[in-house]
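What follows is a set of notes on a single structure, which appears directly below.
All protein chains but one are shown at their positions in the complex.
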Amino acid sequence: MSKTNPGRFFEDYTVGEVIAHAVPRTVGAGERALYHALYPARHALYSSDAFAQSCGLASSPLDDLIAFHTVFGKTVPDISLNALANLGYAEGRWLAPVWPGDTLRSTSEVIGLKQNSNGKSGVVWVRTRGTNQHGEAVLEYVRWVMVRKRDVEAPAPETVIPKLASALTPDQLVIPEGLDFSSYDFALAGEPHRWGDYAVGEVIDHVDGVTIEEAEHMLATRLWQNTAKVHFDSTAREGGRLIYGGHVISMARALSFNGLANAQIIVGLNGGAHANPCAAGDTVRAWSEVLDRAETPVPGIGALRLRLVATKGGAAGALRDGDGRYLPEVLLDLDYWALIPM
Amino acid sequence: MSKTNPGRFFEDYTVGEVIAHAVPRTVGAGERALYHALYPARHALYSSDAFAQSCGLASSPLDDLIAFHTVFGKTVPDISLNALANLGYAEGRWLAPVWPGDTLRSTSEVIGLKQNSNGKSGVVWVRTRGTNQHGEAVLEYVRWVMVRKRDVEAPAPETVIPKLASALTPDQLVIPEGLDFSSYDFALAGEPHRWGDYAVGEVIDHVDGVTIEEAEHMLATRLWQNTAKVHFDSTAREGGRLIYGGHVISMARALSFNGLANAQIIVGLNGGAHANPCAAGDTVRAWSEVLDRAETPVPGIGALRLRLVATKGGAAGALRDGDGRYLPEVLLDLDYWALIPM
Partner (left out) sequence: MSKTNPGRFFEDYTVGEVIAHAVPRTVGAGERALYHALYPARHALYSSDAFAQSCGLASSPLDDLIAFHTVFGKTVPDISLNALANLGYAEGRWLAPVWPGDTLRSTSEVIGLKQNSNGKSGVVWVRTRGTNQHGEAVLEYVRWVMVRKRDVEAPAPETVIPKLASALTPDQLVIPEGLDFSSYDFALAGEPHRWGDYAVGEVIDHVDGVTIEEAEHMLATRLWQNTAKVHFDSTAREGGRLIYGGHVISMARALSFNGLANAQIIVGLNGGAHANPCAAGDTVRAWSEVLDRAETPVPGIGALRLRLVATKGGAAGALRDGDGRYLPEVLLDLDYWALIPM
């Protein structure tokens, strides 16, 4: 029998099953530097130990998206190696900062299954949890993917569609312990805009663009130990290598510094769609829309619910055509909560 | 009003104004490793903790050019986002080593202004200072750039042209505290040549060439949080992405190991010109000319004033045509002081 991992197929999942994903990973100063080399990341809390300390933290944590990509990467061999599509995210919460030297691992619980009417594939919902070396949860989120069946004759499982919130409520957001924006230095952070300066419905064009190279997205995707072959093997798919959707998330988030420099910490992921594929040579741009604002239990710390859209062109604010379909230049439509000084 | 940074225009500067640049940055082991991956850097003092300790230092500092690029990168959003040209450097001094874990920030004082005769742009001189988390200065230099006016009707400021030294005098060079070359191991450093082996006027061809890729210069330029869009967005400029001039400086300095392996520490930047643009696909070569030699107050430590020229071809020593213009293959003409064992 083959010793290599063929990945799981739709009929291999059972609702309630918990999958412990392999290859724990220690992250640290190297991953932080690479993150800054791969993305134009400038949020001060993740750039400077001194700035993070002035906000009540022990030092600068690793970027919230390093935590996301690392936890996500571990799930690929078990969840999405035979995926036909990454359909969505929900109920994502960052539960604790990841510090340099921490070791992350992931587990996923299967929380939903629904065979497609064509009988050839089905949708799998998992709730993934990332934990550190102390067993503390650092991140959890729900993802659902469309997975091929190995055997189209395999019987369909009972359909279970999980009830998922369309967005986290503000009381579900976890504020990092000790976080304190009372001495926040807006000049050092790069912009004067605080929570009260953002209005629901406001659209921010983040202006800058980055043309993506094959070497860069492969370096990034490997760094998260994501093994999906379409990202690395130019012969695996017509049209060449497909860029990992998370690379576009990080690129857009980094570009959003320009206009959202003080939206320092990502604490919630309400949803997200990889609207169209991204390939090397594309010039990625980004715009944001303020979807909601909320206070938090900690004085001085507010939350913004933001739509972050990555595009390869087009005007800020343009998202869907008249039939409700994503415009062809839209790459990503992400809905998240971030913490910002009030 | 837009929340994104439009950059400053010529009429936004006032002589005497001090600009505190945003986004402090902690640098460390990750940045060091990336520097070695991006450039063929081999100077032993920056490669080995053990070697640095044998020279009286606590450990290997970060490369002097990591300090330069980091401090410089912070100034871009305020100084050169709307720059038409980076015109020159002067009076650059490295004042203290940067250690892994240090957090750097930058401030710039406007020290000169001169509107161009066409009324559409002007030259801005700034003296930039980089400091660490203890408030100690690690680097200072003067740079001048040509900046567009937002409004050509804006009145011209009073012309102030700073008096700048054509070169630092040896007594202005700062020797890192504790530096001691008395046990210097020339074999481990890679070459036997010491201060007395270099003659003023001597030209050294550094032999090797490196062909540059888009991914590499973008990784480097992002690492220094330099946000000038011409480096990243292939659509921003006819002819495609322009390589950050500092990438060429680091490439040439690293290549100069071959012939100047013992010119370990950069302590002064007398001047520099980015003679012609560099683009991906160019094969960068380098040659040096010894411009001056000086003793320092510390026994055993000498200083060499070096011209470092990066080219994309042509003979070592060839710099200008008959009309005094840089030859088209010359990319960089840098004038610096380095410390070397006597």
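We call the chains A and B, going by the order they appear; numbering starts again at 1 in every chain.
Criterion: contacts are C-beta pairs under 8 Å (C-beta built on N, C-alpha and C of every residue); 3 or more make two chains touch, one makes a residue touch a chain.
Note that the structure is predicted; figures quoted are calculated from it, not measured.
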Selected from B:Glu216, B:Asp233 or B:Glu289 as touching the chain missing from the view: B:Glu216
Hidden-chain contact residue, picked from the options A:Arg93, A:Lys149 or A:Arg241: A:Arg241
Among A:Pro77, A:Gly130, A:Gly246 or A:Pro341, residue touching the chain not depicted: A:Pro77
Absent-chain interface as seen on subunit B, which is shown: 28-34, 36-42, 44, 47-51, 60, 187-191, 193, 197, 204-211, 213-216, 219, 258-261, 283
Interface with the undisplayed chain - residues on subunit A: 2-5, 20, 22-26, 28-31, 33-34, 77, 100-101, 103, 105, 133, 213-216, 218-220, 222-223, 225, 227, 229, 232-236, 241
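Basically, only the chains that are shown with their structure count from here on.
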Rotation angle superposing subunit A onto its copy subunit B by C-alpha atoms, nearest 5 degrees: 120
Where subunit A and subunit B are represented by their mean Cα positions, the distance between them in whole Å: 36
